[in-house]
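The block that comes next holds chain A.
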Amino acid sequence: DPAIIFDLGGKFDKSFNEAAFNGATKWAQETGGTFKELEMQSEAQREQALRRLAESGANPVVMTGFAFGDVLNSVAPDFPDTKFAIIDVDWLDQPNILQIAFSEHEGSYLVGMMAGLASKTNTVGFVGGMDVPLIRKFGCGYAQGVKAVKPDATVILNMTGTTPAAWNDPVKGAEIAKAQKSQGADVIYAAAGGTGVGVLQAAADEGILSIGVDSNQNYLFPGKVLTSMLKRVDNAVYEAFKAGADLETGKVKVMNLASDGVGYALDEHNAALVTPEMKATVDAAAEKIKSGELVVHDYMSDDTCPAATF
Partner candidate 1 sequence: MDYATFLQILDTTVRLATPLLLACLAGLYSERAGVFDIGLEGKMLMAAMTSAAVAALTGSVWVGLAAGILGALLFALVHGLASITFRGNQLISGVALNFVASGITVLIAQDLFGQGGRTPPLSGGARFNAISLPFVDSLSVVPILGPMYREVISGHTFLVYVAAALVPATWWLLYRTRFGLRLRAVGENPASVDTAGVSVIRLRFTAVLITGVLCGLAGAYMSTGLQAGFGREMTAGRGYIALAALIFAKWRPWQALGATMLFGFFQALALRPDVIAKTGLSIPVPALDALPYILTVVVLAGIVGKAIPPRAGGEPYVKER
Partner candidate 2 sequence: MQGQGTLGRQASAAPFAIELRGISKAFGPVQANKDISIQVAKGSIHGIIGENGAGKSTLMSILYGFYKADSGEILIDGKPTTIPDSQSAIRAGIGMVFQHFKLVQNFTVLENVILGAEEGAMLAPSLSKARKVLGDLAREYELDVDPDALIEDLSVGHQQRVEILKALYRQADILILDEPTGVLTPAEADHLFRILNGLKDQGKTIILITHKLREIMEITDMVSVMRRGQMVATVTTAQTSPEELAELMVGRKVLLHVHKDPATPGAAVLEVENLRVVDDQKVERLRGISLTVRAGEILGIAGVAGNGQSELLEVLGGIAKGSGTIRLNGKELDLTGKFSDGRSRRADGIAHVPEDRQVLGLIMDFSAWENVAFGYHHAPEYQKNALFMDNDAIRADTEKKMATFDVRPPIPTLAAKNFSGGNQQKIVVAREIERNPDLLLIGQPTRGVDIGAIEFIHKQIVALRDQGKAILLVSVELDEIMSLSDRIAVMFDGRIMGERDPATTNERELGLLMAGVGGESA
C-alpha cells in the first residue's frame, strides 16, 4: 500500500495538506485501494513516523512539505527498497527519492494579476505563513503579477511567523488581514496553510476580497474569494500513488504552469467576481508563461525579488 504523511497543519487545513489528501482519496476511489496516512503533531515525530511507515512495507511513501527534507535524507538510505516522494523539496540526492517542486511563482503571478485588476484602492495584500524562501517565492510571484497590471500599486507583504506554528494560527491570520485592510488593501492573498482560513474569514467579514491557496478555496466564502492559486499537490500525490512501486525516483519533478502543476481557480463561487476582461488578460499571460515568452522571476533562484522587498 502507498502511504502519505501530512505536515503539521493536518489533512483538513483546507489548503496544502488537504490538497494532498484529496489526491490520495481520489486514487483510493478510483482503484479501490487503501493507503496508510499519518498526521504530524510535532517536529520531533517526523523520523519515527517515516521509519515506521517504511518499515511497515508501505510503498511509495509520500510526504508533504519541505520540513521532511532533512529527516528523509537520513532515513531513505536505510530503506533502499522503499520509494519516497517528497513535495516542495529539490535539494536531496538519493536514488529512491522523487522530489516534486512546484512553480508557485507562476501561479502566484496569475492571481497577482487578478488582484491588481480587481483592486479599487490600488493596494493589495499578501499574508504568508512561515517566513521561508518558499513562501517568499509565492509572495514574489504575486507582487510581479500585481505590478504587471498596475505598476504603481502597493503590495503589503506580511508573514505570520518563523516557526511551523505559523501554518496554523488563524487568529493571527485574521488580525493581519484586518491590519492590511486598514492600510488600504482590498484584495488579500493568503499563502499560509491553516492560517489562511483566518485571513479569508476576516476578509469576508471586512467586506474585501481574498485569494485562496493550494486547494480551491473559493467555496469557503462564496462571492468573497476572488480566486485560489491552485497548486496541484493532489495531482502529484495521485500520480505517485498510481505509479506505486514503479515510481520513478532519483530525480526532481517540476510541476509548472505548462504541466498544469499550478493555476488559478474559476468556478461558480467566484464567477461573478471575475470579469471576462480579467480572465482574458490573465489567460493571455498564462499562455506567454507556458510558451516561455514571459519568465516570472523565482525568488528561490537567487533570494531576491524584483517587485517586492521582504
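Rule of thumb we're sticking to: contacts are C-beta pairs under 8 Å (C-beta built on N, C-alpha and C of every residue); 3 or more make two chains touch, one makes a residue touch a chain; residues count from 1.
Basis for inclusion: all candidates are chains of the complex that A comes from, given by their letters.
The structure displayed is predicted, hence computed values, not measured ones.
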Notebook entry, point to check: Pick the one that touches chain A in this complex: which of 1 or 2 is it?
Noted result: 1
Note to self: Going by the contact rule set out above, which residues of chain A touch candidate 1 in the complex?
What the structure shows: 10-13, 39, 156, 158, 161-162, 168-172, 174-176, 178-179, 182-183, 194, 197-198, 201, 205, 220
